[in-house]
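One chain of protein is taken out of this complex; the other chains stay put.
Chain IDs A, B and C follow the sequence of writing; residue 1 opens each chain.
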Amino acid sequence: MKKVFHVMYDDDEKLLVAARELVGKGIHVNEVFSPFPIHGIDPVIGIKRTRLAITSFMYAMTGLTIAVSFMWYTMISDWPMNIGGKPSFSLLENLPAFIPVTFEFSVLCAAHGMVITYLLRNGTLPGMPATNPDPRTTDNMFVMEITTDSNSMNAEELETAIKNTALFELSIKEIK
Amino acid sequence: MQRESAIREPLILGHKTYKDITDDVVGPIMGPAPLGWKIMITISSIIAIYGIGSILYLIGTGVGVWGLNKTVGWAWDITNFVWWVGIGHAGTLISAVLLLFRQKWRMAINRSAEAMTIFAVIMAAVFPGIHMGRIWLAYYVFPLPNQFGSIWVNFNSPLLWDVFAISTYFSVSLVFWYVGLIPDFATIRDRMVKPLPKKIYGILSFGWSGRAKHWNRFEELSLVLAGIATPLVFSVHSIVSMDFATSVVPGWHTTIFPPYFVSGAVFSGFAMVQTLLLVMRKAYKLEDYIHIKHVEYMNIVMIVTGSIVGVAYLTELFISWYSGVEYESYAFINRFSGPYSIAYWTMMTCNVISPQLFWFKKIRRSFVATFIISIVVNIGMWFERYVIIVTSLHRDYLPSSWGEFIPTATDVGIFIGTLGIFLTLFLTFTRFFPVLALNELKTILKSSGESYRNKQVK
Amino acid sequence: MDVGGDTASSDNCPTIDYNTPEESDSSNAMWFLILLILFTVIALSAAGVKRSLTDVIAEKAGEDLLPDTGYLARLGGWAWNNLVMVSLIGIFFVLYGVVVGYSALMDIGIYSNYSPEQPIAFNHSIHVCENEIDCKYCHSSAYDSKHAGIPSANVCMNCHKAIKKGRRTGTEEIEKIYAAIGFDSSTGTYLDGDGNNGKALPQDSYNGEPIKWNKVHNLPDHVFFSHQQHVNVGGLQCQNCHGDVSTFSVGRIAPVEEINTLIDTYPGIIQLSKPALTMGWCIECHNKAEIDLASSGYYEEMHDRLMNSERGNEELRRYLEDEKITVRELGGWECSKCHY
Partner (left out) sequence: MANNKKYWSGLDELDGTEAFKEIQAKEFQEQIPVDQFLADERHSSTTTGRRDFLKFMGFSLTAATLAACETPVIKSIPYTNKPAEITPGVANYYASTYYDGMDYSNVLVKTREGRPIFIKGNTSTGIGAGKVNSRVIGSVMSLYDKARLDGPTQNGNSTTWDDLDNAMSAAVSGTGRTVVLSNTIVSPSTVKAIEALGAEHVQYDAISYSALRMAQADAFGVNAVPSYHFSKAEVIVSIAADFLNSWLSSTLYAPDYALLRGPERGKQSKHFQFESAMTMTGTNADVRTMIKPSEEGKVAAGLLAALKGATVSNLDAGVIKSINAAAKSLNSSKGKSLVVAGSNDLATQTIVAAINQQLGNYGSTLDLERPSMAYRGDDASVSDLVKDMNSGKISTLITYGCNPSYDLPNADAFNTGLAKVKTSVCMNGVADETAVRSTFVAPDHHYLESWNDLSLNSGRIDLVQPTIEPIFNTRAAQESFLNWSSSENSDWYTFLRRQYNASYTSDAMYSDSDWNSAIHDGTMTGNDSPESPEYTAAIDTTQAERKVASVKGGAFELVTYVKATAGSGNHAANPILQETPDPVSKVTWDNYVTMSKSDMDSMGLNTYIAQEDMGSVVKVTVNGKSVELPAFMQPGQKPGTLGIALGYGRGSNGENIGQAAFQTGEQGEHLTHASGLPMPIGANAYPLTSTSEGYTIYANYDVSIEATGAEYPLACTQIHNTYMGRESVVKETSFDSYLAEAGKKKGEASWNKAHRLNVHEDTNHDGVIDARDKKNTSAFDLWHSHPVEEVGHRWGMTIDLTTCTGCSACVTACNIENNVSVVGKDEVLRHRDMHWIRIDRYYASDFSLEKGDEEGVGVIDSYGRMEDPSENPQTVHMPMMCQHCNHAPCETVCPVAATTHSNEGLNQMTYNRCIGTRYCANNCPYKVRRFNWFNYKGYKKFEHVNPAHDSLARLILNPDVTVRARGVMEKCSMCVQRIQSGKLDAKKSGTPILDGQIETACAESCPSNAIKFGDLNDSGSEVRTISENNRAYHALEEIGVKPNVFYMTKVRNS
């Protein structure tokens, strides 16, 4: 049995101010829904920096390894040919010719790997249901979600605290 | 919330609110198709069909239906390929490089520029395919295991590098573009009332809800993608240029090709962006978002790249003389004095002279002038590739095999056809996709929106 | 060395009924599908049971029942709840599809066990195994031409002039040869174009229908395979590529696995892994087959050239890293050795 407050603001700065205020009061803000990234909101409501960038680097390295080793296998190990007299004896001798493909393939892996991770982590995949509390949050409204269960305060205290901010609309839902 | 100096021109005119931005972009999509759009797409799709017909004729009969011969093995096919790839460079450059440089003005144009990029690259990809003698064996260029030994591909060949470069560039641009589209699809989804479109946009939007965490990841992603895409942009056309630079053909065998091709690509890319945007802003009443300031910025980019290209032309000439290699020097003498000198001088006027006009503020800030020059540049850049390919090939080492190239109806038909297909795709895009990056625009509304700036000034 | 054709001893020769049945490869794919369907049925019914149970419990607790939504909706919900498991299953299916599709593609153009009907139910087993006729008696040009050749009817007649009745098929099959070449079995003489009897030798003028065999070993036209290179120069045994023909009735492409089992009967056979009559098969063998540089003046010359130049020595050392000189090392893997 918990209460969910969806506090709606008509301006990102108002929401930011409100968030600071509430957090200051020790209220935990579950989630913020906005039509565009509100700069500076993350630290306020305690969102950690994403590690996507690192994954992309890892993907790139994987791609690089695959590309080089595959080209070594095909051009030098499995079936070395005399192509225009160019050496096919060792990876080092052939490396210059391999650089373009290696680069391209690394980029390919990095980009796609990263995007796939991003979509999976977000849970944004084709056919997924939209979960924003109010359609206007993709237009011009900014919603803060606060729940009783994630807060020590009881519903009334929360409500008063919220009402003190420059909110535009407030909707309260009860969920078992 | 960042502010910027008041003397800068606002990037979003009119006293827009977040809602206005949404409505300005989503409105046309929800409304009925305008008559002009219907007419244009009819015309372009007719051309497209003609082009597809020519392609089928080509594939059914043989490459001989083109004007190629034993001396000139590539002509319009690869010319068009390089031209389209070049055009396909603006979008990713705008969204990637300008993002890295935090250029706010890009936000009004990057969405459509990227779309243009993707369609252009698709057109480009057509030509290496159909120029093959045996397109039904095109899969040989992929290193697939097989029962022939296995026999693998030749990783020494620039043409194979192309395969990887183009496919990488295309797919990366595509995801980059789409990732940006997802939040805007969500916006449309939530505005749509008709059930079917709502469902479709619902699927397209991947259930985006604009959570703070997602936005956080979103920004990280676009930053890193931009970081990856930037070297990619430069690598792709460098690799295309290596098709020529690594060969022995006098006029191709040139070390400055990579930078020269890349700047040429950006040059032509921006020209094409101008051509399309200037039409689009009128058709879709986007004057407030894409206005003279954006055009001016792009024109400045064109001056820079155009000048680089010009310098490259002159360097080529100088080196050909300075090298003292008779074949090299003859190749270039032949370019400007030989049978194809008209092409050369067209290229020179269009690519070297015309962009220099942008030094004049009046011209730089005139929509009409920009539009005309952008088209001139597109023509010029096509001729650049034609000059490089045909005039180098038709007279190389052995005078006995010096020849000539005369295009056939099929050559022309396929080129025009690709223009048609390209336009059809782009028109479809403008009709059903958010032509502006909504979420990004909204982030700069307060820093660069007219109304808000005025507040600051007060 | 004995080049081909040495056959198993004539006793315990297999008796073969004529159309060798193509063993149907037991596709585990089918089994997999059956299992899959089973699982889904179980899963669904389980879900149903679970649901009704929860309903019962809820009823007991006097709470309202679960909303009565459709299967699909609930499936979707379920999937959404255990995303990881769903995606794992999904990935598994994708991979499985890739594997199946890949192997299907790799099977294109592979004719292992191909054994078409023939106009004459010729029985290799009888001729090779029981009568111990050397392969090259009938396929004589294998030794001095690129083609092994199908024996012309007059070759058959060398024996069948006398042998007019087969043990298994009686006269039926053999009569077909007579019809083709114009042999009158009653008089034991040949006919000529005008139907006159009594010729001692086959008559060119005789106008008979030739025997139209169905080709068994089909190589593409752009492959130039020379029997004499392999049989005469290379000294390969026929069985190395054609399997133990003495167990065949009509011609048939022996699967490589079957050939590999012949190593005991025919020592020296090169065992291969790639499917028979594919380029990979040729390539593989060219990588395994050894060349004895002392075997002929030609190779001695090649050897001298290797010895007499610095680079040649370097090469020779590279060749001999595996203590043997293979066909590949002397260029057996180069395109124009077979394609021109």
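Basically, a contact is a pair of C-beta atoms (placed from the backbone, for glycine too) under 8 Å apart; a residue touches a chain by one contact, two chains touch by 3 or more.
This is a predicted model, so every value here is computed, not measured.
Undergrad: Would you list the chains present here that the left-out chain is in contact with?
TA: Touch partners of the hidden chain, whole complex considered, are A, B, C.
Undergrad: So one chain is hidden, and I want to know which residue out of B:Tyr18, B:Trp152 or B:Phe176 touches that hidden chain in the complete assembly.
TA: Touching the chain that is not displayed is residue B:Trp152.
Undergrad: Using the touch definition up top, pick the residue from C:Ala47, C:Val100, C:Ile133 or C:Ile150 that touches the left-out chain.
TA: Within the whole complex, the residue contacting the unshown chain is C:Ile150.
Undergrad: Going by the touch rule given at the top, which residues of chain A touch the chain that is not shown?
TA: Against the left-out chain, chain A lists 81-89, 93.
Undergrad: Which chain C residues touch the hidden chain?
TA: Chain C touches the missing chain through residues 108-109, 111, 114, 116, 141, 144-155, 180-181, 193, 202-215, 218-222, 224, 226, 228-229, 232-233, 295-302, 305-306, 309-312, 314-315, 330-331, 334-337, 339-340.
Undergrad: Name, in rising order, the residues on chain B that touch the hidden chain in the full complex.
TA: 61-64, 67-71, 73-74, 128, 131-138, 140-141, 151-154, 156-160, 163, 243, 246-249, 326-327, 330, 333-334, 337, 393, 396-404, 406
Quick note on the criterion: only the chains that are shown with their structure count from here on.
Undergrad: Using CA atom averages as chain centres, what separation in Å is found between chain A and chain C?
TA: Chain centroid spacing, chain A to chain C, equals 55 Å.
Undergrad: Hey, what residues on chain B touch two or more of the other chains?
TA: Where chain B meets two or more other chains at a single residue, that happens at 149-151.
Undergrad: Which chain A residues touch at least two other chains?
TA: In chain A, 79, 81, 123, 128-129 touch at least two other chains.
Undergrad: Mind listing the chain B positions that touch chain C in their complex?
TA: Going by the criterion above, the answer is residues 145-151.
Undergrad: Of all residues in chain B, which touch chain A in the complex?
TA: Going by the criterion above, the answer is residues 1-2, 17-19, 22, 143, 149-156, 160-161, 164-165, 167-168, 171-172, 175-176, 179, 182-183, 186-187, 189-191, 202-221, 224-225, 228-229, 231-232, 235, 239, 242, 438-440, 442-443.
Undergrad: Which of the residues in chain A end up touching chain B in this complex?
TA: 13, 31-42, 45, 47, 49-50, 52-53, 56, 60, 70-71, 74-75, 78-79, 81, 83-84, 86, 94, 97-98, 100-101, 103-105, 107-108, 110-112, 114-115, 118-119, 121-132, 135-140
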